[in-house]
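The following block contains the structure, expressed as structure tokens.
Only a single protein chain was left out; the remaining protein chains are all shown in position.
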Amino acid sequence: MISVGVAGLGYWGPNLVRNVSASSRTALCWLCDPGLERLQAIGRQHPGVRQTTQFEEMLADERLDAVVIATPVATHHQMAKSALLARKHVLVEKPLAASVAEAAELVALADYTERVLLVDHIFLYSPAVEKMAELVRAGEVGEILFFDSVRINLGIFRHDVSVLWDLAPHDLSIIDHLIGREPESVMAIGASRTVDCLEDVVYLHLDYGNGLLASLHLNWLSPVKVRHFLAGGSRRSLLYNDLDASDRLKVYDRGVDVSANPSAVHDILISYRSGNVVSPKLDPTEPAFRLVEHFADCIERRVAPISGGEQGLRIVRVLDAAQTSLARASERVRL
Amino acid sequence: MISVGVAGLGYWGPNLVRNVSASSRTALCWLCDPGLERLQAIGRQHPGVRQTTQFEEMLADERLDAVVIATPVATHHQMAKSALLARKHVLVEKPLAASVAEAAELVALADYTERVLLVDHIFLYSPAVEKMAELVRAGEVGEILFFDSVRINLGIFRHDVSVLWDLAPHDLSIIDHLIGREPESVMAIGASRTVDCLEDVVYLHLDYGNGLLASLHLNWLSPVKVRHFLAGGSRRSLLYNDLDASDRLKVYDRGVDVSANPSAVHDILISYRSGNVVSPKLDPTEPAFRLVEHFADCIERRVAPISGGEQGLRIVRVLDAAQTSLARASERVRL
Amino acid sequence: MISVGVAGLGYWGPNLVRNVSASSRTALCWLCDPGLERLQAIGRQHPGVRQTTQFEEMLADERLDAVVIATPVATHHQMAKSALLARKHVLVEKPLAASVAEAAELVALADYTERVLLVDHIFLYSPAVEKMAELVRAGEVGEILFFDSVRINLGIFRHDVSVLWDLAPHDLSIIDHLIGREPESVMAIGASRTVDCLEDVVYLHLDYGNGLLASLHLNWLSPVKVRHFLAGGSRRSLLYNDLDASDRLKVYDRGVDVSANPSAVHDILISYRSGNVVSPKLDPTEPAFRLVEHFADCIERRVAPISGGEQGLRIVRVLDAAQTSLARASERVRL
Partner (left out) sequence: MISVGVAGLGYWGPNLVRNVSASSRTALCWLCDPGLERLQAIGRQHPGVRQTTQFEEMLADERLDAVVIATPVATHHQMAKSALLARKHVLVEKPLAASVAEAAELVALADYTERVLLVDHIFLYSPAVEKMAELVRAGEVGEILFFDSVRINLGIFRHDVSVLWDLAPHDLSIIDHLIGREPESVMAIGASRTVDCLEDVVYLHLDYGNGLLASLHLNWLSPVKVRHFLAGGSRRSLLYNDLDASDRLKVYDRGVDVSANPSAVHDILISYRSGNVVSPKLDPTEPAFRLVEHFADCIERRVAPISGGEQGLRIVRVLDAAQTSLARASERVRL
């Protein structure tokens, strides 16, 4: 069993605590949070687990194999660095770090210390995204024509980062996973309607080359919650709606055929194929449980990480470019 | 009764034919289409109505009071101009014309000939938009924080115009109607994934000043049809989903309050007000019927047009700026 | 072309008028309604079509081949009888007649006069029901385990018949079409919450033998509109939701397997197969148009009617038994 300590017991941390506790491959050994009240509240549900407000105290435990870091973004770099130097495997909340330099340092350090550095790009562990990746790789989708994601709600407000740094990593990691390449350029349009300095509405446009555009709408001010990730393909299109519990993924056998017609000069011949819609059966296992199991696989079986530090770095690079675009009145920024 | 001739019997024209025929204030007197087969097919359902493939023949009828022009965009200017010069009132399909110069000439000509020039910005005649305007004007929405519209589907393909010129007039006219002012600048991101020259996916970002952004996603390649028009306000938010027949308009009594907290240096205090959701009762009358009745009101009672030539011109000006932005690699274009 | 007259221009009649007018195989020649205002309103849209308030005047037209009867149920028998005796083919609104004796007489008369007698069981002409029948016949559904239909709304109120006679024919005809046999017994539970004599809420339970039950919930007092027709099968299950324009029919590859396990005495072994969901592509043609074309096929090509008088009689027999059950405090009534 891998001995695990979890640092950061805010919104997401307790989910990881629960899954580390539930997995037969990991043993929850430490809980860490600077807030004593929160620490004790969670701790009360895990009586045998050691508690601390000092991250360093946890790291000092030589029997501890791995740490989960679910703290504010600004602290990721320092904490993950300390943990790696203490020779712990690290699972860190997204985004990996607050800057490209920080992220790159962590990647190098994980490499040097030969420790696992996994980023919690949680959606990569959802069976719907796994199925999407399978369909894309098998050629079922054909050429991807565009990505469009709407990720909006009146939800939890982060005080430490903008909606860009909070929500975009979800979509950026899904796209990275599906097509395995970085965008060539980024444009971001944003507004801060509630607080001066942090964007709460952001539109991100990414150009992946060869005409492939991805567009993300990220919004904390919407009265409705929407989670629509759409991949339009030349053969099939995919709609991943995380809020539709019964049909989370829909595969549309619809598309557009374009054909040249030599006899018609003025007409553009486009015919629509409108076909069946299939909702594939998906494994109901909770993604966070699958993430924890994958973390164990990376540590024990040296499985290549699905969302390792390199991917984490790529995502931070895009976020950084998007932030630059926002600062430059939405100018296009090349990566 | 106002004697009306309808020119253009493609996709939308027959709806106007039906409503002109159904209204007790208008008499359908002429049908005009260059396609003889189509003309006869529609004509067969309206036995007493005169048919012609020549628009000029229809205009020559002195007893004809008004014409409806539902032809390709490129023809709007020439046909509307001829009709106004023949002293007919004109209801023209959106967009008013293919260029700012053409649109401006039509506005001037309508003024000079003292004829009604109405643009078929059909959504302004939907009871949902009417209700939205009423709520905005009554201050129920508070300050508008953002507009976001998703208007996507795998639908009818226009061969004459891009998805921008085809679909954006709907949202642009709704926003124009709600806030009564033009955007200061426009950015457009687009792609042609099926045909070289015409965009089939466009994102339009409009800056209306004072931090108010509007974003439109227009797409002909989506496997799903979505019609979401969202207006986020400081007091209430509005969601107009034209595809939800039972709850077409939802009014969310949810919002965000920002308050300064002197004792907390680092915390930004944001509290969510999450309240009731109301779907107001809406008149079930078909918008196209209300449009035809409004056209009659403009002609007979000199009612000020809801979607007159001036609004049509404003919309064309925005489309033109967006087209320029597309041509300049999504550069911001000021109006 | 078949010359057709339509009698009854209330709620449904105008739809049939429109489709008779639109089909190239039928010519709309007469309109008939006792209400002069309504007659003229519809007539105004069909200028060359003769109008009458007297059904007999229409029947006297020797050039008239067929009549469509969309009048109140109480009049069906007398009008259809006159029409058949005048040697007209007849398409009559559901239910065929107000009693078993009346319905049986019409079937006999159609047989004797060698005229087509078609009942407007409109849902049999919807592509979704056609697809369901295809799947059932191909064995894709396996053994049908149950039918359940919910057909409720706050809609048009019939003054002439109860919700049973108004709505049940839809579901009864679909089931008749799918399994081709009559129920063995019927139980009906009902209530009149608005008017003393006519039920506005009815639950109908039909026993088709071999354990196959069908249950219908028919309700005019529901604030929400629901149209769910569910056929649970041993291999697949079908859900026909007429209000879901994008996924009208869903085919669930889910089912229940029961297996005997000799080693387990107390356990009943049931395993769920949870599989894909498919929404088959459906022809978008309006059912009423397909009905009119089928009527033409029956007349001109002697095609066997999908919803002929015999089926109409079977449906009336079930309605009559259900009415008896209602009168006898929901007692089971055998057919």
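Order of writing sets the labels: A, B and C. Residues in every chain begin at 1.
FYI, a contact is a pair of C-beta atoms (placed from the backbone, for glycine too) under 8 Å apart; a residue touches a chain by one contact, two chains touch by 3 or more.
All values derive from a computational prediction rather than experimental measurement.
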Missing chain: touched chains present in the view: A, B, C
Among C:L213, C:L282 or C:L335, the residue in touch with the chain that has been omitted: C:L213
Full-complex contact with the absent chain, from C:T194, C:S246, C:T285 or C:T324: C:T194
Residues belonging to subunit C that touch the chain removed from view: 145-146, 148, 150, 152, 154, 157, 159, 187, 189, 191-195, 198, 201, 203, 205, 211, 213, 215, 217, 219-224, 226, 228, 230, 232, 237, 239, 250, 252, 254-256, 258, 267-268, 270, 272, 274, 277, 329-330, 332
Hidden partner interface residues of subunit A, rising order: 21-22, 44-49, 224-225, 243, 245-246
Residues of subunit B (touch criterion as defined above) contacting the omitted chain: 246-247, 253, 274-281
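Everything that follows uses one rule, which is that only the chains that are shown with their structure count from here on.
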Equivalent interface positions on subunit A and subunit B, same or different at half: same
Distance-maximising chain from subunit A - centres being C-alpha averages: C
Approximate Å spacing (C-alpha centroids) for the pair subunit A, subunit C: 51
Residues of subunit B touching at least two other chains: 224
